[in-house]
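What you see is the complex with one protein chain gone and the rest in place.
Each chain carries a letter (A, B and C) given by its place in the written order, and its residues are counted from 1.
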Amino acid sequence: MSAQMDNNKENAMAQEGFDPRILGFFCHWCCYAAADSAGVSRYQYPPNVRVVRVMCTGRIDTRFVLEAFKCGADGVFTGG
Amino acid sequence: MSQSGAIMVLGGGVAGVQTALDLADLGYYVYLVEKKASIGGVMAQLDKTFPTNDCSL
Amino acid sequence: MYCPKVVVDTYNERLDITSATHIDYAQAIPASYYIDAKECLRLNYETCNLCAQTCTAKAIDFSQKPKKLKLDVGAVVLTPGFGKVDDSVLEKFGYGKYPDVVTSYEFERLTCASGPTEGHVVRLSDHREPKKIAFLQCVGSRDETCGNGYCSTVCCMYALKEASVAKEHDPDLDVTIFFMDVRTQGKGFDEARKRAVEKYGINVVRARVPRVDEIDGRLGLTWVTDDGKSHSGIFDMVVLSVGLDAPEDAQKIADIAKIELNNYEFCQTTPGQPLATSRDGIYVAGAFQGPKDIPESVTQASGVAAMASELLAEGRNTRTVTLTYPDEDTALEAEEPRIGVFVCHCGVNIAGTVDVKAVRDYAGTLPNVVLYEDTLYSCSQDALKTIAGKIKENRLNRVVIAACSPRTHEPLFQETLRSVGLNPALIEMANIRDQCAWVHAQEPEAATEKSKDLVRMAAAKARLLEPLEQPTVDVTPSALVIGGGASGMGAALSIAEQGYKCVLVEKSDKLGGNLARLTWTMDGQDAAKVLKDLTSRVKKNKNIEVLLETEVEAISGYVGNFSTTVSREGKTEIINHGVVVLATGGKEYKPNTYLYGENNRVLTQLELEQKLKRGKSFLKGANNIVMIQCVGSRGDDMSHCSKLCCTQAVKNALKLKEAKPDATVYILYRDIRTFGFYEDLYREARKQGVQFIRYTLDRKPEVLKAGRGIKVRVYDSLIGEDIDIPANLLVLSTGIAPGENEALAKIIKAPLTSDGFFLEAHAKLRPVEVAVDGVYLCGLAHGPKSLEECMAQAKAAAAKAVIPLAKGRVAVAPIVSRVNQDTCIGCGICESLCPFKAIEIVKVGKKRKAQTITASCKGCGICASHCPTLAISMGGFTDDAIMAQIHAFAGDNCGEEA
Partner (left out) sequence: MAEVARQALADAGVNPQRMSLEWASAAEGPRFVELITYYVNKIKGLGALGQGENEPEADVIARRLSAAVKAAGARKPRTAFGTLAKKMAKSGDYSPEAVSEAVRTKVMPGLRAERIAEEILICLADGAKSAADLAAMTGADDAEVEKALTALAKKKAVREEGAGWALG
């Protein structure tokens, strides 16, 4: 299935008014920097992600991910 | 006569700023002279820079 | 803010307005308001005075007068930049007459998100989005009618960039760029050009458009292509790619500094000494030395720093002021956390979207927060002072700054903490600008909620922050330079003259590298003289030890303390040094096409030069001489442009014409890339009757055997058919291939580009540094370039290399890993996974224990996340701190909220 179709299907399924709470773990050098650069360019994206900065995705312990879900996160996005 | 440990850099664009930073790191006192009210020169006006099109801020 | 006088905003290229009292732009340094003396009502008409009365800080004093200062300096560096091409040149293209003809500077501001239209490209006439845009190149460049015979070097690339950015905003936009030649010769530029043209579908037309006409509110252009055909088209907007002029006050600078200018009023320099002016002790860098792009300006900037540092080696550290900080208040740090939260407006950058006051008040409800305030610009000098004061006053021992990115601003706030006796690790930033206000501009409520969450998470982490030691390591005060060509010798000489020991290793049996094969420098001077000067100075210098026929086998250690194994005459030796300069060079590309190696009439440019050096007898009967450009380069074998072959070909064509005036010299080319002042050579060659014929990739020239001779078949687009040129001599511009860099790259762990050259740490801002700390780069090892650029780069690498040597100690980021020796079981998993070889297993007593090599550690944390016994913790990113952030993220949903 193409990403596009996947996306459409999931959009259709999306629950009305559901605002997921997502935790992000961003690598200082890569994804965190990319997120900054998106800001500098004023690109717009959904405001659902809260970010924990780490120096590298290698820092991310399985426990962190499990703990986030345990505490009710609807999703965890790790960005290297 | 003993040598001076200070250097004047005339112009606060990207070249001037880089020179001043390196000289300071090398152990010299730098006078960075710029006629405008802020440093950065033309590069500060650029949106993105080639070839990677990032902002280089 | 109260200033009633409206003035045009020059930062936004006059496309917007501001007031006479203003800050140049949002990130300006210093970010304080100043008064434009030319516009101010008070200064010019003695009225108004509104600002002085309303300023609550009483920071405006109209009684200040200009003062003359006398500075005692040992050297002067001129970096005045470039000037702008006169408007009269632009008027030819309808600029000033038709509002939709704009300069590339103006277009840059239009595409910029912080510009007057917030990044929407609109026509200035009706503020509607254009559908068709034309870029006209070489406006004020390569044009003797305006006195600028040189090429401005950067416009081809910036036009492609601006066109790409415009296409990114509006994919349906139709963009055509009119080039004379596409000059994208810088490192990685040709690849970027190809990407831009292919990805965005930018139309490339090789033609010069002479004028712009208005047709029914749109703009009409007419042009003639190589095949002699005339075309015309209508566009909504025309962008003039304006060249770089000499600085307006070049003559004044020259008079004051008593230096010589060239005929275009740029600073006069030579290929062997590109950064030296005609006067000792005065140096030049950047666009004043000749039009150039950012990486080259930055390279030259570091290069002149080395020049001044050589001259004033004895004066080093005599005038510098050492910053002193108060002792750390460890007792306060150990107390129960007292957190201060500062929420920044960043002008309207944050406050325009996020309800800053609400976030501030919310912060006050969080545990351990004893102070919560909002600030207009937290990073401004006076705000930092205020924050410092508040920290002291309220005895804060943890600080949260909710503002921009810690990547750019954390060091600044850490300084503030140090200035009041707090450990710099006791700060946490919440990024509510780059990752919130800016990217959720349409959703102010959600952005405010997100800001609160981010502040809550930051405060939760701040509670658990611990002071970290600021480790430093001693530096071995000497350098290793690998490669004994012009660049290597240049770097070694500079390091030595700056007062440091230097070992220069060369694998062949003599110094000189490619320079030894060159006959003339680009300005036609004797290359052997440059070489002789370099080699004799190297040999004479007591600080330099030259090791010939020596190869590097292994390098271990880290910045400040490297240990290198070299092999020499079958024996190995160990050299200890603090820094490394890579100057391993490149090599001439050897083709297997065009009968090269089969027919002795086929030479490379370097071979031609060597023949010419020996005498001109071989030119007897050589009536037709053909040169083919881009043999190897910009093709299948090497995708990069070799940058210097066009100029080299033109230079050699002129030498041939000088040696044999009646010979016809043909240069078959794709784009003539005689950038900068080399354009003069190109014009001269055309004047001398050198024939330039453009070919395209789908119709490459063919070389055929014709009896004992050869002939070259090339498609002539003007007459529309193939022509055969009987060639008595065929010279191939074969370009520059990378040296054998793979082995060394592995030894050093330095990345290579896809072309096989060494990759710099940052294309623009760190052009002579390698991603590995303490390793620097110059010359052809970095990419193809002329001798002039190699020499500037060698100086730059030397400056960077001397920095750690001059400091004597290198600071290590405190975010490193720490092993708890009690719980470590010595399993070695961390040692095998560390990408930086920064953790090792050592024997402690009888047990094996892991130990961090602090200077090598980058703080990535792989060791910590893989430790079976959780014995490794990361400075500033402890498990507890991250867990606290996760719990704070969850807020009430999590039972474990502290």
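Just so we're on the same page, a residue touches a chain if its C-beta (ideal position, glycine included) is under 8 Å from a C-beta of that chain, and two chains touch if they have at least 3 such contacts.
Predicted model only: the values in this text are computed from it and were never measured.
Within the complete assembly, residues 3, 6-7, 9-11, 13-15, 18, 20, 22, 29-31, 33-35, 37-41, 43-46, 48-49, 57-58, 60-63, 65-67, 69-80 of subunit A touch the chain that is not shown. Although one chain is not displayed, its contacts with subunit C can still be listed: residues 168, 439, 827-829, 832-833, 865-870.
FYI, only the chains that are shown with their structure count from here on.
Centre-to-centre separation of subunit A and subunit B, using mean CA positions: 38 Å.
Shared contact sites, meaning residues of subunit A that touch two or more other chains, fall at 40-41. Residue positions of subunit C touching 2 or more other chains: 113, 408.
Interface residues of subunit B facing subunit C in the complex, by the touch rule stated above, are 2-19, 22-29, 31, 36-53, 56-57. Per the touch definition, subunit C reaches subunit B in the complex via residues 11, 13, 23-25, 27-31, 34, 71-82, 105, 108-109, 111-113, 115, 157-158, 160-161, 164-165, 186, 188-189, 191-192, 253, 285-288, 293-294, 297-298, 300-302, 304-306, 308-309, 311-321, 408, 498, 763-765, 799-800, 802-803, 806-807.
Subunit C contributes residues 113, 118-119, 405-408, 431, 433-436, 438-443, 446-447, 449-450, 453-454, 457, 815, 835, 858-862, 864-865, 874, 877, 879, 882-883, 885-887, 889-890, 893-894, 896 to its touches with subunit A in the complex.
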